[in-house]
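Structure provided below as structure tokens; questions to follow.
All protein chains but one are shown at their positions in the complex.
Take a look at subunit A:
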Amino acid sequence: MAEFFTPTTEQEFAANFAQLKPLMNRTEALYESSRCLFCFDAPCIKACPSGIDIPQFIRQINSGNETGAARTIYEANYFGNACGKVCPTEVLCEGACVYNLQDVKPIEIGRLQSYATTKVIESGKKLFSPGAANGKSVAVIGAGPAGISAACELRALGYAVDVFEAKAQPSGLTVYGVAPYKITNEETLAEMDYLQAQFGYNTHFNSPINSREELMKLENKYDAIFLGIGLGKTNALGLPGENKINCTGAVEFIAELRQHHHEIAVGRKVIVLGGGNTAMDAASESARLGAEQVTLAYRRGKEEMGAYEFEYDLAKGVGVSGLFNVAPLEIVGDDYVAGVRFIRTETINGKVSEIAGSEFVEPCDMVIKATGQAKQTEFLRLIPGLEVDGKGRIVANAHTGQTTNPKYFASGDAWNGGAEVVNAAAEAKLTARGIHAYLSK
């Protein structure tokens, strides 16, 4: 029997995908905030890519100033609530908490952060307002963590901002890509509404920009263009049988899951290809959707996986099993996926090589490829003078986000190659300042 029953209602879905970091109540927040030592030059701040003054907001929570706590958080990171819930805090702020060195449980910074931000979001209390209009305007392409963060900061600086988004909802991977047990759609979108209500940027959904003509229109109309375009579809593996029914990309699978919850189907026996965090998510999610057997197949050894240890633990905790040192050769089956032909591998001096004659077929009825996302190279080619590096990442000034086409600025996955929500949010704030410096010259 599977670890989880296949959910058939929204309630069952919510139970199977129960929040890993549930909302604290006031008592829990008081107790947890009381434990914070208020370190000098706190390591948690340094470990936070957005540099939130964590001891300060924890102290504010402790003294009953949740609104001030939320302000501290949002001043550094507009995705304050989302980051509290989806950040890999185990390897960031909480991983840096000095309590770890004393074998004491680190402060639950992520949950405290969400506690404070949820309070202000629910109350609708305004913390910010747009700056006095400076007569200039910026187009933001992509309403993900980078785009929305840039929009907020630019509005605060007095720019008119139009955000263009191909999809129907804002927040990018926060609502389309993060595992549902990390954050719900409702709370993600509530934060987006909260931000837009304060900063008043314009959003244009279902409005993909993908031609030179469209870009030229933006170039003519706006003083600067911010690229928060993220990454593209799951990389093709180039394997025979990759187009069979029930062979899907992890990013696409998760996007469907986030939007349609229990209404999407999962196989009974699922093989997830990959060893990164997205692979862990896809595996966990398959199990929570009721798959009887979920196997993570990775080309190298367990310890070489790119995924955080806690993410693998999470997958193991819901019954996912690992299959290591195997490389997929072919997706077998007729129209539908029936299995994956693997060959065993070994790693010698860091190089993976296949072991001749070790092929075998692992039967399954679904394959999820979590083997990385493609870069948006085709789109980026439409921008004159814009350089990308050898890995397809936009080249931009580290402190201003300005690309090699001076009118274009970038942040987020398209620039950093694929990182966390918090990285995009932090970069975009900085880049907005870079745009401001450029347009103020």
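As a working rule, contacts are C-beta pairs under 8 Å (C-beta built on N, C-alpha and C of every residue); 3 or more make two chains touch, one makes a residue touch a chain; residues count from 1.
Throughout what follows, contacts and distances are computed from a predicted model.
Chemist: One chain of this complex is missing from the view, so tell me which of "dihydrouracil dehydrogenase (NAD(+))", "Putative cytochrome c oxidase, subunit II (CbaB)", "Response regulator transcription factor" or "Sugar ABC transporter permease" is its UniProt name.
Modeler: "dihydrouracil dehydrogenase (NAD(+))"
Chemist: Which candidate, A:Leu257, A:Ile383 or A:Ala426, sits in contact with the chain we can't see?
Modeler: Considering the complete complex, A:Ala426 is the one touching the chain left out.
Chemist: Considering the complete complex, identify which of A:Glu75, A:Glu242 or A:Glu330 is in touch with the unshown chain.
Modeler: A:Glu75
Chemist: Looking at A:Phe38, A:Phe205 or A:Phe360, which makes contact with the chain not pictured?
Modeler: Here the residue in touch with the unshown chain is A:Phe38.
Chemist: Considering the whole complex, not just the chains shown, which residues of subunit A touch the missing one?
Modeler: The missing chain touches subunit A at positions 30-31, 33-34, 37-41, 43, 45, 50-53, 62, 72, 75-77, 98-99, 101-102, 399, 426, 429-430, 433, 437.
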